[in-house]
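One structure is given below, encoded as structure tokens.
Only one protein chain is missing from this complex, and each of the others stays in its spot.
== subunit A ==
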């Protein structure tokens, strides 16, 4: 399906304005170092407890999922946004409103698949990564440090009746040049109570 360029850009600008306005006015701020250190100790503790980096990734995703299911309602209440017409709009809302309100960053939406069911979020600047340096074991073991973000996106989208698979594909902490999260729409859920966490 070919989309006209202009409506997408206008929509992106609108969402950007909504996000910035919400960040300025309706969000209470917390000290960044407190947040970064809390997240850092969380990941380190998980690493010590599980000793398996893939298991840690899974736990971070689960925790993120629980956060995400609560965030969706929060964002909509703050911004009063209406239902998104399609996945393009959803992607813009996640990047320009969601990430903006909670982390004050706006990842770039890119790399759409041909069937418009998959896209990437490129994070140029991830505040969770400040001060962090992964030990070589963690890099080899496959740890995605900010994997909680994937869970958050997955949880929030499930509240919007979309079942998705979200995962990191690149991360600056592992030596790549930027961090990239891939979001894949699996199916649109019927109006039903979402399945509980496994």
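Just so it is clear, a contact is a pair of C-beta atoms (placed from the backbone, for glycine too) under 8 Å apart; a residue touches a chain by one contact, two chains touch by 3 or more; residues count from 1.
Following the convention adopted for this analysis, contacts and distances are computed from a predicted model.
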Name per UniProt, for the chain absent here [options: "PLD3B protein", "Hemoglobin subunit epsilon 1", "Trafficking protein particle complex subunit 2-like protein" or "Exoribonuclease phosphorolytic domain-containing protein"]: "Trafficking protein particle complex subunit 2-like protein"
Contact with the hidden chain (one of A:28, A:82, A:115 or A:133): A:133
Sites on subunit A contacted by the missing partner chain, in the whole complex: 33, 36-37, 40-41, 43-44, 130-135, 138
